[in-house]
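One protein chain omitted, others in place.
== subunit A ==
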């Protein structure tokens, strides 16, 4: 299991110090790539075995980034069309372009300058397909020009190392659960028995992926927070293998104290919602003051504009009066010369202009305009042509008559409206008086009645509003499209669809009858609401509300109460509390690693780790039973998944079930399940007889692929 730290390996400086005989050791693992020098205790450079090829935003060129990287630097790159790519399909290298980037980076970090002139020992999976192996050889020989190469199996190197440490014997079983596959490899007399080994395509990747999917399903709202990297982290921190899966499950199903103790939580960052609903007294006062100030400013501005307009108009009036005076003083012939300097052509025009200006001045000053009353009295003289029959008039006069009729009707209409308004006002006044009398008679009863009336009216209005706005008041969602329409709208939809269908088939006779066109009237949207009654109700409601506000200090209009209710209702449907942002990992802790033992859980129809050991022992058909007992006395567990707590006891239980009663069994964990493969390989490559196990570039050019087919290193040298 790799740890996802974002520290990038630094370039090694001492490459030149190593003689050309010193092999470079590469553990090409599914999750991590490790490269270092033979004979050293640790790999020099380790990084995640992935490549990303984003576009650099500033220059637009595609760049290559190998391994993990600082996410804060990724802002310079456009990663929308790329993702992490691995050279591996399952546990076999298949994309050699990606592999080349990885090797480039590995050698570059190791400090290679002019050439990679060192033998290479690289790990590969057991029974690696020939084409993958030969492509790897081709890449190393032809692109990097390495002098010789050797391939070995990681699990066996790990076993050999632990054999040196005395943790396991010459005969034994290597159980290696890697990133994308798990192997069981029997070791007899220090050499792996390839024909008896066994692979299940399940590994640490599947455990992490399963955890990610389960948590996403459990917390669909936090799916974006549950990344692959986070799941990997959670797996390493919390997951364990249950010794008895069924009983562990029952423990959680009962939900007692022990299960609670075993439950872990991952708290997502959560910000409490801001308490903006209830502003304080000072806040309210401040807001009111601000509003008042703004209002005052507007009023001042309006007043200033008004005074400017008044002075302007006064000036204009004075000018016109002066002009008129001038005209009075001078003789007829000079009039035209004076007028030519102005925009007026006659005395009448000036007079009418004066009249206009005085009127607007009066309006600006806010005085009531007088002329209308006067108009009333002089109706007949103002519209002299109205009562004259058409026959007696010239075309010119006819036109004038039309104009007068128009003016007359409009002014009459205005008068009528005025009268009506006055009547209404008096009616309301009367009603108010009546109300007042009632109130004075019995204040309590009156107030109660008023409240009742208010409730009744507001309900009525509310109901109608809801029908009109499609009853969408509840923000719960979950209502289908059909349910949102009111009856009238539904009818409209029905008409529209039926109309559309009728048009499609047979002879189109639409429009032949006049009634057909009525359909459009029915379809029109105005049809939906019959507002007549509503307006009255709303007016009445407004009146009652204002009245209540006047006399009842405790009264709060309903409309002011509605918004908080709505928000509280809304909150039910959103994860808002701290609890909602808590990812609980209970059963998942041991359920995800369980896929190593029950691959069926994620749909892989293969035997689990414990069964694999049995299968592998069965495949050892040339080995007798006492020898098999020897082998089970030395079972080594290695690979990243070996770090899962509880894996070893579970394996013991599982293998014991397969083996005959009371047969010996020892299961040990590798010293360092992750690094032992590289370390074993580094010791192996450091052996003086290592060069006998390698393939040289000359051999490769002479014999080619057939050499690689037979190629098999001896692990005991």
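To be clear about the criterion, a contact is a pair of C-beta atoms (placed from the backbone, for glycine too) under 8 Å apart; a residue touches a chain by one contact, two chains touch by 3 or more; residues count from 1.
Note that in this section contacts and distances are computed from a predicted model.
Chemist: Can you tell which of "Uu.00g131020.m01.CDS01", "Vps72/YL1 C-terminal domain-containing protein", "Mitochondrial import inner membrane translocase subunit" or "AP complex subunit sigma" UniProt lists for the chain that's not drawn?
Modeler: "Vps72/YL1 C-terminal domain-containing protein"
Chemist: Sort through A:214, A:447, A:488 or A:707 and give me the one touching the missing partner chain.
Modeler: A:214
Chemist: For the chain that's not shown, point to the residue among A:50, A:544 or A:587 touching it.
Modeler: In the complete complex, the chain left out is touched by residue A:587.
Chemist: Among the options A:14, A:142 or A:321, which residue touches the chain absent from this view?
Modeler: For the chain that is not drawn, the touching residue is A:142.
Chemist: Just checking the interface: what residues of subunit A touch the absent partner chain?
Modeler: Missing-chain contacts on subunit A: residues 8, 10-11, 56, 58-59, 63-66, 69-70, 73, 76, 89-90, 92, 94-97, 100-101, 104-105, 107-108, 112-116, 125-132, 142-145, 194-195, 197-201, 213-214, 216-218, 220, 249, 252-253, 586-588, 591, 598-608, 611-612, 615.
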